[in-house]
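Contents: one structure, followed by commentary.
The excerpt is restricted to a subset of chains, each kept in its original location.
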Amino acid sequence: MTGKVTALALEQAELSGATRAYFAKCEEKLGLVPNVLLAYAFDEKKLRAFTDMYNDLMLGDSGLSKLEREMIAVAVSSVNHCYYCLTAHGAAVRQLSGDPRLGEQIAMNYRAAELSPRQKAMLDFAVKLTESPDKMDEADRQGLRDAGFTDRDIWDIASTAAFFNMSNRVAAAVDMRPNDEYHTMAR
Amino acid sequence: MTGKVTALALEQAELSGATRAYFAKCEEKLGLVPNVLLAYAFDEKKLRAFTDMYNDLMLGDSGLSKLEREMIAVAVSSVNHCYYCLTAHGAAVRQLSGDPRLGEQIAMNYRAAELSPRQKAMLDFAVKLTESPDKMDEADRQGLRDAGFTDRDIWDIASTAAFFNMSNRVAAAVDMRPNDEYHTMAR
Amino acid sequence: MTGKVTALALEQAELSGATRAYFAKCEEKLGLVPNVLLAYAFDEKKLRAFTDMYNDLMLGDSGLSKLEREMIAVAVSSVNHCYYCLTAHGAAVRQLSGDPRLGEQIAMNYRAAELSPRQKAMLDFAVKLTESPDKMDEADRQGLRDAGFTDRDIWDIASTAAFFNMSNRVAAAVDMRPNDEYHTMAR
Amino acid sequence: MTGKVTALALEQAELSGATRAYFAKCEEKLGLVPNVLLAYAFDEKKLRAFTDMYNDLMLGDSGLSKLEREMIAVAVSSVNHCYYCLTAHGAAVRQLSGDPRLGEQIAMNYRAAELSPRQKAMLDFAVKLTESPDKMDEADRQGLRDAGFTDRDIWDIASTAAFFNMSNRVAAAVDMRPNDEYHTMAR
């Protein structure tokens, strides 16, 4: 099931060849088509806009490793208690880190994980940005610089944390449900 | 100025012909290139992902009018106290509604505006999704249906509110500054 | 309209000569009689108590400039999302500062304004006092002293911030509406 | 001691005959001069503005009994954890009600008191106005009307609750200390 609101819409959609090919590639690489993509597929323009932004942020060039970006995803989703994103991205942290416990810790409370000062600073920033965006100021940015991040890295931390504040809310608003396969991945 | 973090990055960017053309069109239609676009322009892939999603959400087909989508943008940004988005989208509400007071009211507290029951329900949902995404449930969706919205409309309300929860946080994190022109528009 | 609760009461009121003279003076100096005064006018004793306190705080002798007192009014009203006070006192900040942008910034998020360290300390204190009065302690007062304020100035910052915590709540409780004229003043 | 900030200021003040007479009357009627008055006495204009507003609200004509107004004072001060006001007005509730337990209950948590539906509605309104003034709406006012209050009563409930949101913050900001005598009154 892909979410109560979008279920109906999806029935009416006809997927283009390009989308079918994209989904086949997901199936091949991940073993599944993430339900979030099925949820957006009722409108291919929305699907493409979402995947373009997602793929650039999470897989594109960055001073942050892919694991670090997934850690941000999970820490933000923990604050927002997002079932979809904690499930899907918790699995990614377990997989990319090879440390199942780390995925659990960040999903539950990133303060319980044994993080490097760099990663602690990164998640502190992401979580403050999630909880009180109105209170961000230069001292927060300076904290990241002091931990060794460049201004470009700050952009990437900020836009990844911000993206999941969007994605968590879409998932919550339409009751999006993660693929069952995530639960057992990389345990 | 386009934001403290991105200022440096931008100097190094070389805009492609396509981006220069896009900015020229902004200049022509809006009388300015929104600073958010300049902020993203240090990386054209990020710029395009942002504008594709933005243009689809705010200008594409929807059961919500363009004004209603701008009202959501402003109500969400008011909760998050986002100076950039309140300035730019407050101007849009003043312009699209032809009612300068309405833009002010939603920027300050949407509960002070004289809204139709439909628009009140729409903003109540957007604001709850902003403040406590973890507490959304079927009753919230049903409230929108009772106010006359379809499930497709719910998707649009949700993804617009969610988008500005992203955008507010990028702006806050990098101290993005709105173009001065917005302040005097449509007063 | 002066607020839903007080509208009825006002019809029955007969204004004294002194009050009529006071309102004429408002009209002459401000170009309008602020709706908050009309709201209180159903009982002249309450009106006088309110204006005596208001005029002393906002116009009387103080180590704070009139602009600084209006900045406190707006920063407090922003936290409380008070439509009436943001409208009326936002106009005052625009007018007294000759900087329309400053009025907008403080109404939206004072952290976005380029403030002197003195004014930043002043608004940090006023906002903490608004959000969590139970957590004020000597360190907060010392912060003001370190920024150059005397103990008498602290009293004035505190009582101005406190006054608008009162005024915001009266306005919210009776749905008080600002005069339309404020919206276009000093833009 | 009358509060750390004002202690210095007070030494320099010379009380007028009128103020000395007023304080003598307090001494006679209450057995003490409330420290809040001493705190304001460094400036007689401020003292008079404060006492004029206070006396009108708490002692003037109203559809609310004096006890009910003191109950509002205490319920608001409990949310704000104001030591000064809980001490002084808790004593007043004990005294006016002849029920020491009632004073304690409202100071601790008004939901623990056995209130009439009228008084429960009154304190629910005052506490919501204290905690989230931005969320007040017509339904809150209607709740008071349904409990038997007139629009004039709503004004009085609102302005009493609002007044103590001011007074709590002045007391917190300057560390105002209640007279010791209150602790043992009407136990």
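Every chain is named by a letter (A, B, C and D) in the order it is written, and numbering of its residues begins at 1.
To be clear about the criterion, contacts are C-beta pairs under 8 Å (C-beta built on N, C-alpha and C of every residue); 3 or more make two chains touch, one makes a residue touch a chain.
All values reported here derive from a predicted model rather than from experimental measurement.
Because all chains derive from one sequence, the complete complex can be expressed as a copy number, which is 6 in this file against the 4 shown.
Keep in mind that, in the parts below, only the chains that are shown with their structure count from here on.
The most distant chain from chain A is D, comparing centres defined as mean Cα coordinates. More C-beta pairs in contact connect the chains of A-B than those of the other pair, out of B-C and A-B. Bringing chain A onto chain C by least-squares fit of CA atoms involves turning it by 120°, to the nearest 5.
Chain A and chain B, compared by their mean Cα positions, are separated by 21 Å. Averaged Cα coordinates give chain B a centre that lies 29 Å from the centre of chain C. Residues of chain C in contact with two or more other chains: 81-82, 109, 175. If touching chains are joined by edges, the resulting network of the protein chains shown has some other shape, matching none of path, cycle, star or complete graph. Contacting chain pairs (ordered by label): A-B, A-C, B-C, B-D, C-D. Against chain A, the residues of chain C that register as touching in their complex are 109, 111.
The residues of chain B lying in touch with chain A in their complex are 4-6, 8-9, 42, 45-46, 48-50, 52-53, 56, 60, 80-82, 125, 129-130, 133-134, 136, 138, 140-141, 151-152, 154-155, 157-159, 161-163, 165-170, 172-175.
Of all the residues in chain C, the ones that touch chain B in their complex are 78, 81-83, 86-87, 100-101, 104-105, 107-109, 112, 175, 177, 180, 183-184, 187.
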